[in-house]
Structures are given as structure tokens and as C-alpha cells.
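Only one protein chain is missing from this complex, and each of the others stays in its spot.
And then subunit A:
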Amino acid sequence: MKRNNLIPMVVLGLVVQLLYACAGTTSIARVHPEPVQGLVDCAQCHTDRWANLNHRAPDFLAKHGVWGGTRAACASCHQESFCADCHAHKDDLKPSDKYKDAPERALPHRGDYLNQHKIDGRIDPASCLKCHGRQNNEGCKRCHR
């Protein structure tokens, strides 16, 4: 088994070396150079492409998925645990229950969600699939068999 793991690792290592020789960009900063707090408007400091990621915008949550394709940028401020709070794998607690102290955040499922989910799930069930389609669905089984 160990050997099976090793071969792809070595191949990947070689590929990395090859690529390293060709391109010539500097990686995105690993740690964001300025500390920020709360939902920030990136345009307060940025005029480059990052200015668009205004975290306060009403459509920010709807857009962050595509920006998430440039994960290194998010990683300069967010650890994976931050994403996992909402993009849970198998969790018991609603994101809004974990952070009752942050009502300004757009955390999924405010209020009594067992009631409201019948409405949201009817209007746009596709929006649930992103988090409950293949993961985070043990609770659903209790009622939807």
C-alpha cells in the first residue's frame, strides 16, 4: 500500500519541478499584509481586482463561490475551518447557532429553520444541494426517508 502511495507522489513532485521552471509569477501573499476586522469592503484599500470582493455587498455570498476558485487569495485571511463552518460535512449545529454573537453575518438558517426550510426548500431546492446534497444530510433522514 505504501508503495502505491509513493509512485503518484514522486510523479507529482516531478511535475511540480517542471512547472516551476516555466512560469514565473510570485505566489499570492500567504498572510494578508494588513489586519482586517468584520465584514470588510476591500475597495477601502484596493483598486486592483480584489476591490470587487466587497464582503458587505448584498450579493457577496452569491458571488464568493466563483472567487473561491482562487483559493490562495481567500487563504490569506481564511483558514479552511472558516469555510467548513458553513460548508459542513457532517455537523449537528447550524452555522447561525454557532455564531449567535454575529447577527450581521449572512450565516445560513437564522431563526427556527425546521419551519422555514419548507419554504426555502420549495422555492429553490437546488440551493440546498450545495451543502446537503451529498453531505451534511444525516438530520434530513429523520423526516425525509
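Of note:
Quick note on the criterion: a residue touches a chain if its C-beta (ideal position, glycine included) is under 8 Å from a C-beta of that chain, and two chains touch if they have at least 3 such contacts; residues count from 1.
Here is the rule we use: contacts and distances are computed from a predicted model.
Its record in UniProt calls the unshown chain "Outer membrane channel protein", which is the match among "Cysteine desulfurase", "Outer membrane channel protein", "Acetyl-CoA C-acetyltransferase" or "Sulfate transport system permease protein CysW". Residues of subunit A in contact with the chain left out of this view: 1-2, 4-5, 8-9, 12, 15-16, 19-20, 22-28, 30, 37-39, 41, 43-44, 47-49, 51-52, 54, 56-59, 62-63, 65-72, 79-81, 83-84, 87-93, 97-98, 100-104, 110-112, 114-116, 118-119, 121-126, 128-130, 132-145.
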